[in-house]
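A protein chain is absent from this complex, but the other protein chains hold their places.
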Amino acid sequence: MRFQSLGQYGLVLFALVYLAGVYFVSSPVWMGFTINALIVALAALSWNITGGFGGLSSFGHAALYGTGAYASAILQVKYGFNAWIGFGAGIAAGAAMGALIGGLAFRYGLKGSYFALVTLAFAEVLRICASSFEWTGGGSGLQLKLMPGIAQLQIVDRPWVYTGLLVVVAVVMLLTALIQKSRFGAYLIAIRENEDAAEALGINTYQIKVQAMAISGAFGGLAGVLYLQLWLFIDSTVVYGSAVSVEALIGPIIGGAGTVWGPLLGTLGLHLLGEGTKHLLPNSPGLNFVLYAVVLICALRFLPQGLVGFAARIGVLRKKDQDDA
Amino acid sequence: MKNTFNRRTLLQGSGALALGVSAPSVLRAQTPIVKVGVLEPLTGNLAYNGTQCAAGAKFAAETINAAGGIKSMGGAKIELVIVDAQSRPEVAASAVDTLVEANVCAFTGATASALGLASSQAAAKYNLAQVFSIGTAETVVSRGLPNVFRFTPGVNKCTSIALENLKLLNQGAGNVVKTAAIVHEDGPFGSNMAKILTEELPKQGIQIVETIPHPTPHRDFSNIALRVKASKADILIPSNYINEYTLMARALNQQRVELKAIYSILGGAASNIKFVRENNDVAQYVMDCNHWYDPTKAESKALAAKVAAAGLDLTYDVMVSYATIQVIADALERGASADRQKMIASLAASTFDKSIMPYGPTKFVNGDNTSAQPVNTQIRGDKIELVFPKQYASAEAVFPMPVKKN
Amino acid sequence: MLEIKGLKAGYGAMSVLQGIDMQIHAGEIVALLGSNGVGKTTLNNVISGFIVPTAGSVTFKGQRITGLKPLEIVALGIAHVPEGRKIFPNLSVRDNLKLGAFRRAHERIKQNFDRICALFPRLKERLDQLAGTLSGGEQQMLAIGRGMMSEPELIILDEPSLGLSPIMVEEMFAMIAQINAEGAAVLLVEQNVMQSLSAAKRAYVLEQGRFVMEGEAASLLANPQLQQAYLGL
Amino acid sequence: MSILIIPAILSGMMMGAVYALVALGLTLIYGVLHIINFTHGSLLMLALYVVYFLNFHLGLDPYWVIPFVLPLFFVVGYCLQRGLIAPMSGGSEQNVLLITLAISLMIDNLALYFWTSNTRSVDIAYAYDTVEIFGALLPFGRVVAFVVALAAAPLVWAFMAFTRTGSAIRAVAIEKRGAELVGIDVNHTYAICFGIGTACVALAACLLLPTFYVTPQVGYTFVLVAFTTVVLGGMGSLPGALLAGLLLGIIESLCGLFLGESLGQIGIFLAFILILFFKPSGLFGKRAGA
Partner (left out) sequence: MLEVRHLSKTFGGLKAVSDVSLDVQEGSIIGLLGPNGAGKTTCFTMIAGFTKADSGQVRFAGREITGLSPHKICRLGMIRTFQIVQPFAGLTVQENIAVGAYLHHHQRKEAMAVARDIGKRLGLGGLLDRPAASLTIAGRKRLELARALATGAKLLLLDEVMAGLIPSEINEIVDIIRQIQSDGHTILLIEHVMQAVMKLAETAYVLNQGRLIAHGTPQQLVSDPSVVEAYLGHGAAARLQEGQHA
């Protein structure tokens, strides 16, 4: 990875120090909260593929997240499969759902707010279906049997959970970086910037967009599966609710959409903010969200390029050449 | 309350340090403190019930502290650490970390089974006891977690007792009820209950003519009322939350559905005084089989007065949460220790029978209080009266309800 | 009436206009010539307030208008009929025209409406038709008519003959002459060199953000350099 | 079950009229400002509280406070757009979306803090009155809502069609640059439009409260359906919103009747997805989504 400024190095360094520091601060609260943040960061990384690199702002990433979680849970609860099989199946199901939504939406050329609304509707339909059919546990949701141990991917020891999640997030970020530097990534960015020009250069834009949705779906499914394995319980609102979709997109936008580090930094930042507001206003439930919202609005106003973009302006390493203008 | 803990732990810590080096003047007689967690959804969808529960816990702690605290621990005062589960399971689970860090000896919660399942699982890792105020889903106690204690009855028990009571009522009235319609929310407790009813009611000679699940929130109950009306059921058995219950009751009235009885099981509104106040007409004679306190106890009356003084509605959430704090206080009293492991042992051995709930001596079997039982209430005038079981009753049941003069 | 001094403007890092001086006097037609992409539209957008210049000034009737909002400039009496017309396709011809008087001359909307209907009889026939259903020439008339509803003292016409048939082009230039005769100064941006030069009193030729020629229209018409610029003769 | 069809259709229409009214405001905002306004549900909730408190403290009837609540919420909407959404978003579509989300988070939680999560409903004399139409008993409050909503849509439409401000709004909606060229103050027009949209939602609140309840979360109960209605009707189309609202009410009611109430909403969202795929511009939409 190459950064253009000291600010960006600083930001990443801060995140790494924080993530490493969690091991040493013997606080279960920090670790627990960071674990939650990492799962959301995975959803954010998933959104980042389509929303960040592809410029296809989805408002229903819960559809992918939830499908992954449900696929795995159904296999385990209803058919008694091993959690690892559920793990793989969840990722595959997420990818398939992504391809399906993308395949339909892009076929009719939906983009912009239309695409956002369609994805939102998809997530809603899935939420209602999941809460209505017996197969998905209906409104009661699905509860995994408590079977601690790596064999069923139920890790009890928090530091190990945390370490595992760090590895998964690192792998997904590495994949993101590889995608960014690959033919596929270049095509995706080209589509975001100018779809006609991309098409003219021989890019099958439809195919690339659907593939992007599938990859995004795989990451989203992965996030959903890990949520399931961590809390052993899902229901329709928990995994298909609009809160998931909002969290998936808000992190990358605040952090910096279409960057490798943005989703993680944004999600961590927002979770720290949420935790901070909770500590500032401990006895007034609700007011912490108000403060959170105020800070969020200010962040949107004053960090239009996200955290990564903001950091890019601090201590620029390579001067812009003079003859640019 | 929670904001004080950091400072206090700090003070305690520095006090301990100071102990070694300086004069014993730092050991001024300070009332000892024992911390109890309250994990409830204070924001989000379940905020109403969560807030009510938190209020109940506060009243209990106040009462216990006013009566001298935990005597076996030198009159230690109960300090509640109230944390917000935000109506989300993962937040509920994370909130357990906060409780552990605050060094609570046990905690109560968490209004909805989904939240409670997540929190008790997280608490299991710390050997931290969770005394469920409400957690009707049977999975709560079927997981074999040693730190789970459900003080109140689960859905199976509520339903079976409701059925028994219904049978008694119906027999007393000469078996006038022959058909029933079930309306239930499609979440865990409603669906589960409907399943049991479908199996059990026919055994009592009551035929189920209509079963209608609905989502929460639901905006319009006209269709449901019409279907109930068309089914010509004698009795309606609803099970849903307060908002839906209110809309349903109105729709039933508007569609002039004639029923011999409305007999709800764990109904969100039928034992909520607000419903009685705001929808007095339609609320009359509605029966509910639900968690409820023993109204004859002095402490219950005191609680009712406190709740009214605080401008709150007296709901079962307040009562059960109050009672769980009582249970925890009793365990502390007997164990004389705030140690988490000891609390679990102490709770497991509980035979507490002085709670405001109409239960016998507590007996936890696999974490489930086998002596817990729901009661039947009936709305009469602007009051909610307890009609079953007889030994706690404050009024005689009216069944079937008198024909309205519409 | 309109005076531009040392004007520089561009988009972001890209500078388009690189120091322009220009005058338009009351009641005259001034032609602005130049090929695609040399900055004609940028100049128009600076005058009508959509682009804030990086240097230089624009004054109108002695008042500095650089930095004013488009609506304030409209209120002062400059109407801009842009390339691409920007009419309201989902509104009727009548509503389109009425909106022309939104900011200025609203009290004389009735007279102006009649005046424009008289000037563009084709529009009068189609008053209740949606503007989007008009032909290209009619849309152009509508755009000009809408601009005139505000009784402008200066009207900027950006490529009014673009996409019109030869007969329509003739008609268009006749109308421009008439608009001018009614008192408005006209800044005419055109690719139709011959006709705009014959209609205009003076002209400027823009190349790469600078004026390379300016002067009386008649003398420019005879200037062989101009023909070379356009035809490569 | 067949005898229930007519009552079901009628009660679906009654509910649909409320959807239409909520959607009317949303479609205006969507059609003109081209933003997905997530504050809409929160504003509905806020209006419900205002109507509730006017009734609770001053004993005012929810229907009679309409002349007061409507202008109030027009001002609220105007200020929200002009003072907060526009300056804070810096023109980015993504930011607008997040800002409306943040504002809605703010409003919801302020309501939770100040008014608690208690469910409140008004106690009025006609709460249980019904009107009989085609043998179906329809709640009086719903019938009033239906009639007023049906009347409100043409009023808004007439405002848009016949007033100077109305045509300015329509002009800005389709051709922003053209509007600026004739001297329309686009920001002011946007804010007016947002104000009208908010007033629509306030009207919906006045009509809804007698038959419904209010909690800090109540907005979500309607906002998703309202989005669906907007897209189904065609973005920015007022008759579209009205028709789509009624249609969705009926679809929901019939699906609920035949498939079970839990699946009633599926009908709505399936209709939504089908419409989007086969006619991305919606029932009355003029422009395709692509």
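We just call them A, B, C and D in the order they show up, numbering each chain from 1.
The criterion applied here is as follows: a residue touches a chain if its C-beta (ideal position, glycine included) is under 8 Å from a C-beta of that chain, and two chains touch if they have at least 3 such contacts.
Note that the structure is predicted; figures quoted are calculated from it, not measured.
S.K.: Kindly name the visible chains that come into contact with the excluded chain.
M.R.: Taking every chain of the complex into account, the missing one touches A, C.
S.K.: Per the definition of touch given earlier, which of C:L2, C:I20 or C:V38 contacts the omitted chain?
M.R.: Answering carefully, the residue with contact to the hidden chain is C:V38.
S.K.: Just name the one of A:K78, A:R107 or A:K181 that touches the chain not displayed here.
M.R.: A:K181
S.K.: Could you pull out which residues of subunit A are in touch with the chain that's been left out?
M.R.: Touching the missing chain: residues 181-183, 186-187, 189-190, 192-194, 196-205, 258, 320-321, 324.
S.K.: State which residues belonging to subunit C touch the missing partner chain.
M.R.: Residues touching the hidden chain, for subunit C, are 13-14, 35-38, 133, 135-136, 159, 161-163, 165-166, 169-170, 191-196, 207-208, 221-222, 227-233.
As a convention for this text, only the chains that are shown with their structure count from here on.
S.K.: Distance between subunit B and subunit C based on Cα centroids, please, to the nearest Å.
M.R.: It comes to 76 Å between the two C-alpha centres.
S.K.: Averaged over CA atoms, how far is the centre of subunit A from the centre of subunit C? Could you give it in whole Å?
M.R.: Distance between chain centres, rounded to whole Å: 51 Å.
S.K.: Could you pull out the residues of subunit D that touch at least 2 other chains?
M.R.: As it turns out, subunit D has residues touching two or more other chains at 109, 112, 260, 262, 265.
S.K.: Mark out which residues of subunit B touch at least two other chains, giving numbers and ranges.
M.R.: Within subunit B, residues 43, 45, 47, 51, 186, 213, 215 contact more than one other chain.
S.K.: Residues of subunit B touching subunit A in their complex?
M.R.: 1-3, 42-43, 45, 47, 51, 82, 84, 88-91, 93-94, 96-98, 100-101, 114, 117-118, 121-122, 125-126, 137, 139, 143-145, 185-188, 190-192, 213, 215
S.K.: Under the definition above, what is the set of subunit D residues touching subunit C in their complex?
M.R.: Going by the criterion above, the answer is residues 164, 167-168, 170-171, 173-175, 177-185, 286.
S.K.: Which residues, counting only subunit C, touch subunit D once they are in their complex?
M.R.: The touching residues are 48, 50, 70-71, 74-75, 79-82, 85-91, 95, 98-104, 146-147, 149-150.
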